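One structure is given here, and the rest of the page talks about it.
All protein chains of the complex are present and in place, except for one that has been dropped.
Lettered A, B and C in written order, each chain numbered from 1.
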Amino acid sequence: MEQGIITAIRVVPLEHYLVLCFLLFSIGVAGVVFRRNTIIILMCLELMFNSVNLLLTAFSAYHSDPRAQVFVFFIMLVAAAEVTVGLAILVMMKRNVDSVDVNQLNRLKG
Amino acid sequence: MSALVLISVLGVVLLYLGLFGNRDLLAPVGIIGLLTAFVFFAADWRLESPLFGGLVQFDSYARSFSLVLIVVTVLLFLFGIDYYAKVRENVAEQYALMLFSLIGGLLITSFSNLIVLFLGIEILSIPLYILAGGKRDSFRSGEAAFKYFVQGSFASGFLLLGLALLYGSTASFDLAAIAAHAATIGTGTDMLFLLGLFFTIAGVAFKVAAVPFHFWSPDVYEGAPTLVTAFMSTVVKTAAFAAFYRLIAHMQLPEAVHTMLIVMTICTLFLGNIVALRQTHFKRLMAYSSIAHTGFLLLAFLGFDARTADVLLYYLGTYALATVGLFIVLTLAKRAAKGDEHIHIFRGLFRSSPWLAIVTMLLLLSLAGIPLTAGFVAKYRVFVLSLANGYLLTTAFAVVMALVGIYYYVIVIREAFTPGERGLRLVVAPLNWLVISLCGIAVLALGVMPGLLRM
Amino acid sequence: MIVALLLLIPFITALALMFLRPTQQAKNVALISTLASLGVVLFAWSAYTGGTVIHYNMDWVPSWGLRFVMGYDGVGLLMLILTAMVFPFIIAAGYGEKLQHPSLVNALLLFTQTFLFGVFLAQNTLLFYIFYELSLIPVFFFLLYWGGEHRRAITVKFFIYTLLGGLSLLFGIIYCLGQGEGFNGDFATIGSLNIPTSVQIWLFWVLFLAFAIKLPIFPFHSWQPDTYAMAPLQGTMVLGAVMLKMGLYGIIKIVLPIVPQGVVHWQETVILLALIGAIYGGIIAFRQSDLKRLIAFSSLSHVGLLCAGLFAWNSYGVSGSLYQAFAHALLVVCMLYISGAMKERVGSSEMGAMGGLKVRTPRLAALFLLVLANAVALPLTQSFVGEWLMFAGLWQVNGGLALAAVSTIVLGAIYMLFAYQRVMLGPDKWALEMTDATTRDHFVLVPLIAITLFLGVYPGPILELVDVPVQQLLSSLSLN
Partner (left out) sequence: MRTDLLTILVPVLPLVGAIILASLRRKLSANVAGGLATALIASSFVASVVLFMGFEASTGGRTVHMLDWISVGGMDIPLALRIDALSLTMMLIVTGIGSLIHLYSIGYMHEDERAPTFFAQLNLFSFAMLMLVMGSNFLITFIGWEGVGLCSYLLIGFWYKTPEYNYAARKAFVMNRIGDVGMVLAMVLLFERFGTLEYASIMDMATGGMNDPLMIAATLFLFIGATGKSAQLPLFTWLPDAMAGPTPVSALIHAATMVTAGIFLIVRSSVLFESAPFTKDIILWIGTATALIAASIGLFQNDIKKVLAYSTVSQLGYMFVALGMGAYSAAMFHVTTHAFFKALLFLGAGSVIHALGGEQDIRRMGGLKGSIKITFITFFVGTIAISGLPLMSGFFSKDLIMAYGFQHSPVLFGLLLFGALLTTFYMFRLLFLVFYGTYRGKAHPHESPLTMTIPLMVLAVLSVIGGLLNLPHLFGGHEPMKHFLETAADAIRYEHLGLSATTEWTLMGITTVLVFTTIAMAYGRFAKRATLEGAEADMPFLKRLIAQRWRLDELYAALFERPYGWISAHLFTTVERHVMVPVMNGVGAAALAMGGVVRKLQTGNTSFHLLAMLCGMIVFLLITLMSN
């Protein structure tokens, strides 16, 4: 990896990345938990994934180890696959209940 | 390697077969392929070859679990022949997805790098999201898929966070390196590592449906098509536990995580068993029972010694056998009951089909843990393990919960053996009969000769 | 050979009955099988010269203390004799019952017998446990399928409650297997266990709970009356005559050797509980209107005494308790058989519906009276020998407890005589014709009563059997 980028990344202390990522992650979590619109939930899930990606990248830079960045690509791949499936399920849901409200689906319980 | 490739190719082949409309060939081809993979696995039994540049390690542990996974999948495929007999569309896809999911399972039983753990879990899960929604015209199936997806992805996020933190702390994804790091920190605190480990375990715990990550399981079990439920409660659970153990097997767990695991074990045992008491829907019952069994398996984790892996293999293998058999019986009964899945459809089973009832009884007794069935041996070994490691009170609690567990299995047996009324007339395809009987006999045989299933 | 025969004869017959379903001949086949088992046991008895006879000694799963060690000593042989002796009569009692699927009924009974033999033959704690739990399974189905009112709830209750004890026992066994190097699970190696006293004090209850429930001892008895009353006649017989003896046997073979200090510590508590049960059961039995329920409470009373005698933990108490166990088995079968015979004639086991039956069935009344003599432990019946020994044993522990124990003889007389009066005596109010004792009634009752009386006059053979093992047990424990 080019040394310049790494240095650039290392300009900001690791703790800051950590805090940022935790914040992002938390926003994602909060979104998933508190929003009812499925599409927003999907987006928030992406947010969670990406915050981790950011974190990994930062670590990668600090550890001078490229493997984490490879992992990031894998994650993006997986996230894409997941979103695909998610959207498909969303379509099915829309067809079934004519809504994208997560809590419309609550026949299974107890 | 060859087996992994074989199974992947097999999935694709099945998709093509489906494309050309040759539905009758799907399962046989799949089974032959799986059996070939089985042979591949079995052939180089003791060979410990790192694959993919050390990302994956098929040691004897991974191999044993892989064989169990494949065998169970074969049984499910055999069941599938009848299960999908009336289904017109997308059968090939379902088989293929199961195979893909299986690959994920195989990967997480053999990973030696956290990247593979994540990938494996995702490969395992994503097909399942689709499979859970396999009945496209069923509301419940859709709901199950949706719930599974949302909660699963949510958990994946945490898993990922955990992995990232672990990486941040140890600068490696390699299991051995992480274990080495864990050993160095000793009693000191490495917050990143601790959090990383916590979130990773949380992510895996979701897959095995440990409390408080169990919420998906009853709903998904109920909503998903029975075959998929069976797949989830056997292959997925086995693989996830194999991964769980592999993750922490060689690591000296920080005391804090250990404490957390004890609490998790207790909660899981409690919730699974207690709530199962109130279930009348058989699949939900099985879901909670599955949670309960997760609790027992976690107990085996606590007592952590050389025997644990063997115990897990035995427990999961026999649990899978019993579960597969029961889900097949359920399917048959459900058909006769026109879609009803409550336990009262078993009523009078003994009079209408005695053999089926007896096997059902054996399978349930095994789950309950009555002597001479495999389930007893499994529970026994778990208790031995945890007692040997000094978890006196936790084990005592588990024993009490085992008793609670017996209750709800016995309730089902009671239905099957209720005299007076003649039960539903089940139509049993020969193949199904074979699989069920096989499960029943295997459960008994393994109970009498526990040495048959070991690493 | 003996061990193999004992396990295989009933087991194979049961399998054959289950799969071949010879509805007409089922009872005969089962009867022959049980008689064959009896023959084998009697042969074993005649060949027995003392000590522990080990027939099989093989590893099963040695890594966790499960070894296939089968054999018997005097106490085990006594239990085998008891089981073998009682079962033909239990099968014979079934000739009068109009249960559906006689093949299955008898198959289940024979399975039970197999497992019971297994329990009494096992010389390994875990093997014992396995058979102990297995014996519950056929009984469970028997009660579930052929039981009376509320059988669904009661059977499950019974099953769970019994398993509560079972699992507790398992827990205890596992714990013990983890202790001590020399203990490989066999009874023979229990002596090498050396559990600290502080542990023994709680471990005692862990192990004892199983047997306390099985017997049952006072606060753990509440499953019993309902189960006895609801179960089909043969089921109650199996439960009352043989199954509960497993509890006694288990105490002798497992509780006493493993936690002797625990036993010492809890001795008086257990005796007290047992005697409370004995008195409690005896008092309640008096006002029961259902004959079977009365027998249930009377059994509670008798068993309380048995347990108290056992925990006296001296040679008289233990021998007496074992002897009484034998007597009690025969007694329960007789009592239940009579209740069944009366029910057959009157159509109900409510004593309110009976009365004055002696006019119609004088022979049965006479047989009942002889059984009653045994039940109230008149001398020259078997029960007296046992009770006398237990009283003597209990006195050595504590005079007050002995007084409580002896007072049960009054309670027994009160409820038994009242029951006899309500069933048999009083004015003849029966318009219908009633058959007196049939050949079957004689077949069951006369030999049993004869054995009872014979062993009351000449208890030597049985006492000899238990004397030496009991002495050994006591001396080996006092050494520790």
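FYI, a residue touches a chain if its C-beta (ideal position, glycine included) is under 8 Å from a C-beta of that chain, and two chains touch if they have at least 3 such contacts.
Here the structure is a predicted model, which means the values were calculated and not measured.
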| item | value |
| --- | --- |
| Neighbouring displayed chains - absent chain, whole complex | A, B, C |
| Option from B:V263, B:L393, B:V427 or B:L452 whose C-beta touches the chain left out | B:V263 |
| Among C:F11, C:Y280, C:Y337 or C:F368, residue touching the chain not depicted | C:Y280 |
| Among C:A188, C:L378 or C:I451, the residue in touch with the chain that has been omitted | C:L378 |
| Touching the absent chain when the full complex is considered, from C:V264, C:L425 or C:L477 | C:L425 |
| Touching residues on chain B - with respect to the absent chain | 146-147, 150-151, 154-155, 158, 189, 194-195, 198, 202, 211-213, 215-216, 218-219, 254-257, 259-260, 263-264, 270-271, 274-278, 404, 407 |
| Chain not shown, touching residues in chain A | 29, 32-34, 36, 102-103, 105-110 |
| Interface residues of chain C (partner: the chain not displayed) | 157, 160-161, 219, 221-223, 225-226, 280, 283-288, 314-316, 319-320, 356, 358-359, 366, 369, 373, 376, 378-380, 384-385, 388-389, 391-392, 395-396, 402-403, 406-407, 409-410, 413-414, 417-418, 421, 424-428, 457-460, 463, 466-467, 470-471 |
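Definition applied: only the chains that are shown with their structure count from here on.
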| item | value |
| --- | --- |
| Euclidean distance of C-alpha centroids - chain A vs chain B, Å | 27 |
| Distance between chain centroids, defined by C-alpha means - chain A, chain C (Å) | 67 |
| Chain centre separation in whole Å, for chain C relative to chain B (CA means) | 43 |
| Residues of chain C touching chain B in the complex | 61, 64, 100, 129-131, 133-134, 137, 140-141, 144-146, 152, 155-156, 159-160, 163-164, 167-168, 170-171, 174-175, 177-178 |
| Residue ranges of chain B touching chain C (in the complex, touch as defined) | 350, 365, 370-372, 376, 380-381, 383-384, 387-388, 392, 395-396, 399-400, 402-403, 406-407, 410-411, 414, 417-419, 450-451 |
| List of chain A residues in touch with chain B within their complex | 14, 18, 21, 25, 28-29, 32, 38, 41, 45, 48-49, 51-52, 55-56, 59, 62-63, 65, 67-68, 70-71, 74-75, 78, 81-82, 85-86, 88-89, 92-93, 96-97, 102, 105-110 |
